[in-house]
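Excluded from the complex is one protein chain; the other protein chains are retained at their positions.
Right, chain A next:
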Amino acid sequence: MTAELVRGQNHPLSGTRLEIRVSAEGPVVAGATLAGANGTVSGADRVAHPASHRLPGLEVSRQAAADHRLAVDLDALPEDVHRVHVLLALPAGAGGPTSFGVLAAPFVAVTELDGAEIATYTITDLGAESAVVAVELYRRQDAWKVRAVGQGYAGGLAALLQDQGLERALETAAAINEAVTRGTARAVAPPPPRTAPDAAPPRPAPDPAPQSPAAGGGPVDYRHPRRATATPPAPAPAAPPAEPGQPPRPVAGDANGWTMDERLYNQVWGMFEDLARSAAAYRSAVDFAESRLEQELDKVLSDPATRVGPAADAARAEARARQASLVEQARAVLDRDLTQLTAEAEVVEHALPPAFARWDNPVWHGYQVPLETPMALRLGDLHLPEGTGLRIPMLVRLPLERGLWIDSGRPTGFESAVVDATELRRLAMETAVAHAARLLAVYPVGDFTVHVIDPAGAAGTALAPLLQTGALKEPPAAGAQGVSALLQRLTRRVDLVQMAVRSGAADSLPPDVDTAEQLLIVNDFPHGFDDRAVNQLRYLADEGPSVGVHLMMVADREDARGYGPVLDPLWRALLRITPVPDDHLADPWVGHTWTYEPSLVPAGSDVVRQVLQRVGQARQAYGI
C-alpha cells in the first residue's frame, strides 16, 4: 500500500535501506541535509550535494537531472543524526527556470530497494521558490518516519541552508551551484527536452542555449523543440491579373504545398479532378438530353391523335432541337473547361521536375542525380475521349505503395488489333525498363536497387541499357535456380527488415542487407517458377511494399492461367498498366474510364542511356 502524503502528513518506515525517487519536469539539484536532534545542521560536512555526493548512509546524484534516486541507509547514519531533509533546488544561472512555479509539481517517492513505493508526495502549490525541502525522514523513539514538508524558499539554496542553521550557508550554496555547472559540462549532450525548451538542461557558458526572447516573458514556448524553424515556403507564384472578360492565365505551381514539387503534384491532381468532373457534367447533360428526347418522342407516339401528321413531325423536330441545343450548350461548357485545362497543362508540363516529366522534356537533358527522393513519379499520361489532346500526367506517390504489373497480354481497348503478341511482349519489357530507369534516376545514389528475373533470357535487348550502364548490379537471374536464389534473398530481406522495424532495431541489420529500395522485375512469368517460387513471389507482393521491396511483373495473365484462382490476389495487389494505350484506369472521384498511355522514350532518343550513365558515374564516385 502506497501512502499518498499531503503536506505535513507522516508515515512510518519499516525498513532502513530506502530509495528516494524524485522526478521533476526539468533538471533539478537534489540534496540532503543531516540535522541533529535540535533540527540544525552542524556543518557543511552534513550536507550531501553534487559536490559532495556521498555521506555515511546517504548518497545523492552528482548533477542536476529531472529524475533522481537518492540512496539512504538509515542504520549507517551517524548516531547524532535525527533528521534527514531531502531538498530540491533549481540550478542557478544558465537560463533555466528560476522558480518552481513554472514547472509541474515535483514528485517524491520513498521506496524500498526493490522499487515498491512506501509513501509518495507531490509538492504542489510552489510559486516563486527556487529551493524546497521536499520530505523529512526523522527518528521517533528508535523508529524512522517520513513526513511531507514542502517548505519552499524564494531565496534559493542559500536561504534554505541558512534556515537549517548551517553556518557559511552562502559558501555551501555557491559550491553546490558550481558543482552543478561543472557536472552539466561533463554530461553527454542532453536528450531533447520533453517539454518546452525553457526546461532544457542548463548549458555551460560558452554555448549559451539560443534562447529566444520569450514573447512577453511567458514560460510556455509553443514551437516544436527539435525542429529548426522551417523557413516558410516561397509564396506560390501569383497568377498575372486576368484581362477583363478572359479567364485567368494559368500558372505552374498554382496549388498548395511546401515545395514547388508538392505544389506541382497537387496542381496536377487538381487538373485531373477538374477534368474528371467537367467530363461528368458533360456526360450527364448529354445523357439527360437523350433520355428527355426519348420521353418526348414516346409521348408523341403514344397519343393516337397526334401520332401522324404535320403536328407530330413538328413535335418531333422540336424535341430533337431541344436535345441538340442542350448537347450543344453542354459541349460549349466542356470546351471552355478543356481550353482552360489545356492551357494549364501546357505551362505545367514545362515546369515539371524530372520525376514528373515526360522523357521528351528538356529537363532530362540537364539531369543531375538527386539528393532526395521525390514525392511522386510519373507513370504515364491519362486522357478521356472527350478531350484526347489533353493529357494529364499520372503521378503515383513514392515509395511505391503497390507493385506494378505491365500487362503484356492482349489489350482490351481499341488498339487491340494493332499489335501482335511478340511485339507486345517486347514493348512491355521496354516499358518496364523505361519505368525502372526512371525510378533509378529519381532516387538518390544507392537508394534504389534493381533486380531482374528473366528465366529464358528473352529480354536481353530490352535490358541492354540497364546492363551496359551498370545500373543492374548483376546479370538477370536465369533458370529455375537463379529464380529461386534471388527470390530467397529478397524474401530474407523482407523478413529481416520487418523484424528490425517491429522490434525498433533498424540499426542492427546484418551488414549484407541492402537497405536501399528494391525493385524486382519479373519477365516471362511463370516460366522458371515452381510452386515455392510462386508463393515467395506472392509473399513479396503482399509484404514487400511496406519494407521497400517492390515488384514489377511483365506478364500476360493468360500464361499463368494454369495456376487458377490462386494467383488472383497477386494480380489484384499490383497496379496494372499497359505497354500500349489502353482504357482501363478509373479516377477516384467519378469513376470514368481513362485511357492510360505509358511514359515511353521517344523513338531514336538516347535520353535513358544518358541518364543511366550519369547514375552509373555517380555510383562509381560514391563507391557503390
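By definition in this document, a contact is a pair of C-beta atoms (placed from the backbone, for glycine too) under 8 Å apart; a residue touches a chain by one contact, two chains touch by 3 or more; residues count from 1.
Just so it is clear, contacts and distances are computed from a predicted model.
A chain of the complex is left out here; the name its UniProt entry carries, from "Thiol reductant ABC exporter subunit CydD", "ABC transporter permease", "TerD family protein" or "Ion-translocating oxidoreductase complex subunit D", is "TerD family protein".
Checked against the full complex, the one of A:Phe100, A:Tyr265 or A:Tyr282 touching the unshown chain is A:Tyr282.
Contact with the omitted chain, checked across A:Asp73, A:Glu117, A:Glu167 or A:Asp274, is made by A:Asp274. For chain A, the residues in touch with the chain missing from this view are 273-274, 276-278, 280-282, 284-285, 288-289, 292, 326, 329-330, 333, 589-590.
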